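Here the structure comes first, spelled out in structure tokens, and everything after it is commentary.
With one protein chain held back, the other chains of the complex are shown just where they sit.
Now for chain A:
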Amino acid sequence: MNIKNRFVFSLIVSFPMFIGMIIMPFGYDLPGGMWTMFLLTTAVMVISGRQFLQSAWASFLNHHANMDTLVAIGTFTAYFYSIYAMLTHQPVFYESAAFVITFVLLGQVFEEKMKHAASGAVEKLMDLQAKDALVLRDGKMMKIPLTKVEVGDLIRVKPGQKVAVDGIITEGSSTIDESMVTGESIPVAKKTGDAVIGSTINNTGTFMFKASKVGNDTLLAQIVELVKKAQTSHAPIQKTVDKIADIFVPIVIIVAILTFVVWYTLLGASLVNAMLFAVSVIIIACPCALGIATPTALMVGTGRSAKMGILIKNGEILEAANSIKTVVFDKTGTITVGKPRVTDIIGDQQKVLEVAVNLEATSEHPLAAAILNKAKEAGIVAHEAQNFTAIEGKGIQAQISNKKAFIGNQRLLTDYQLDDQTAAKMVQLQNEAKTVVIVGFDDKIIGLIAVQDTPKKSSAAAIAALKKRGLRTVMLTGDNKHVARAIADHVGIDEVIADVLPGDKADKVKELQQQAPLAFVGDGINDAPALTTANVGIAMGSGTDIAIESGGIVLVKNDLLDVVRALELSQKTFNRIKLNLFWAFIYNTLGIPVAAGLFSGLGLILSPELAGVFMALSSISVVASSLLLNRVKLTHTAPAV
């Protein structure tokens, strides 16, 4: 028999006793008197109450005690005492036992419903997946189930259809609603060469794409996996609670025994009253609210943030996010768009660009992409350069037509000279927030290329919001300090640490950490060590694997405002955990003394039935409070424009 049926049964069977309780003051009695009550209560105990006893006994054998132990001891004490009282013609308390069981079961019915509601969110995410896909096989388009789709398959998506798996568009264009994965409500325009995410919905156009990730490798599958882990993880605060919960039940039983002895032997209460006090103590002290306070809040909080494209990995991160004082940002790709373009070329345009292209042709540096684009526009094609070597922290060099060519940053100036005019030009460009690349050929500097990366539209708003929360903002970049300062001023960042070698980022983070706990925000590709070093690593992913791997919080969208939302949600969730724990503790710390009759002098007593109601309420209120996290208002909920 499941909990719901047990509840319904005990509700129906104890109802006549409830009527009896109401009509008693008017001098009426249930037909059959206490014998009827005996039969009804026995039915409740056997059918609905037996399982408490069963479970309590099983735990007892394992040296454990749990909430069922308390319910079983409390109700069966009242029940057996009543049988004894009935046989010796004293007042009976059958209804107490029956009512407590009914109320406890009521609480459990609600709790079960809410628990399933809280944990169901992740499964719903998985249901978002398309069921099948239109795949090109043997030269024909065929509809095949999702599980049969392989990497490299060409898949056609028509308007209104779901994108089956992750991939790259090979043909056609469209706008795609990615809100289910990124939380971004505005549809995104996509053309050939753009990446598409599985489970997102195609709006207007028809396109073909090549599957790059299927099954458990897709972004959605990874998100689901992450959220699952986060929801089952434990916040460190939980450890204290666990320790208390472990010893709680036996202690309550001891307190109940003491209550009984003190009332009966010292205060001279009747056997009946002493027993009722003891039973009330046992019933009200059920620690279930304590046990579910943290997990339910964690579940709802991480579930809600996942829907917004903010993946919080575990409870530990959530708790850490609460104590950070500083937010450190990477520049390129985090504060800026990460798509720099060439703005100025100093020196012989053609020659400088030609050398630069030859050197950068195979590089994956974002600056290289800018130079290659510029060269493409100018119609310059890369030739073969040989013997590539990296100049550590400075740039690269290679042989072009048997002469040494090099390209790199300002640090190259330790090896090469710059004439005064060019040097002045360089400072001027840097003050305009442009990154300057030095190009050299045949052992001489032949020119400069200025590249600019513009800040994201949301960056300034996000920094302002963080400052409003009282956080110190720092920018950490490998770029030159003039450029860095110019960008920092533009978005409103307080401090700039520039000229940091990629390998030193983590060390700088460690240094800053000495002062106060901090969060590091980076795009996850070259920032991985810094992300892991920081108390809270926030990876701006656009969904890359490395980002998901190294960040404690992963932002699916590339929007800096999500940093603010992530911190705010963590804080809200953690506060909710604390609130839940506070209530759960208050119920017990206030409830037990009242139930023990400490305030009976003031006329404040708690009957076992009432204790049962309170106990059920405490669990329900904790779960409800966690579910309310879904509705808590955030200051920065407006979607980024």
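In the analysis below, contacts are C-beta pairs under 8 Å (C-beta built on N, C-alpha and C of every residue); 3 or more make two chains touch, one makes a residue touch a chain; residues count from 1.
One rule holds for everything that comes next: contacts and distances are computed from a predicted model.
**Q** Given that one chain of this complex has been left out, which of "EfeO-type cupredoxin-like domain-containing protein", "STAS domain-containing protein", "Branched-chain amino acid transport system permease protein LivM" or "Cation:proton antiporter" is its protein name according to UniProt?
**A** The chain we cannot see is recorded in UniProt as "EfeO-type cupredoxin-like domain-containing protein".
**Q** Looking beyond the chains shown, say which of A:G20, A:G74, A:G167 or A:P295 touches the absent one.
**A** Among A:G20, A:G74, A:G167 or A:P295, only A:P295 touches the chain that is not shown.
**Q** Hey, which of A:S10, A:T41, A:N66 or A:T218 is the one touching the hidden chain?
**A** A:N66
**Q** Quick one: say which of A:T265, A:T362 or A:N630 touches the chain that got left out.
**A** Spelled out, the listed residue whose C-beta touches the missing chain is A:T265.
**Q** Taking the full complex into account, what residues of chain A touch the chain not shown?
**A** Spelled out for chain A, the touching residues are 3, 51-52, 54-68, 108, 111-112, 115-116, 119, 225, 228-234, 238, 241-242, 245-247, 249-250, 253-254, 257-258, 260-261, 264-265, 287-288, 291-292, 295.
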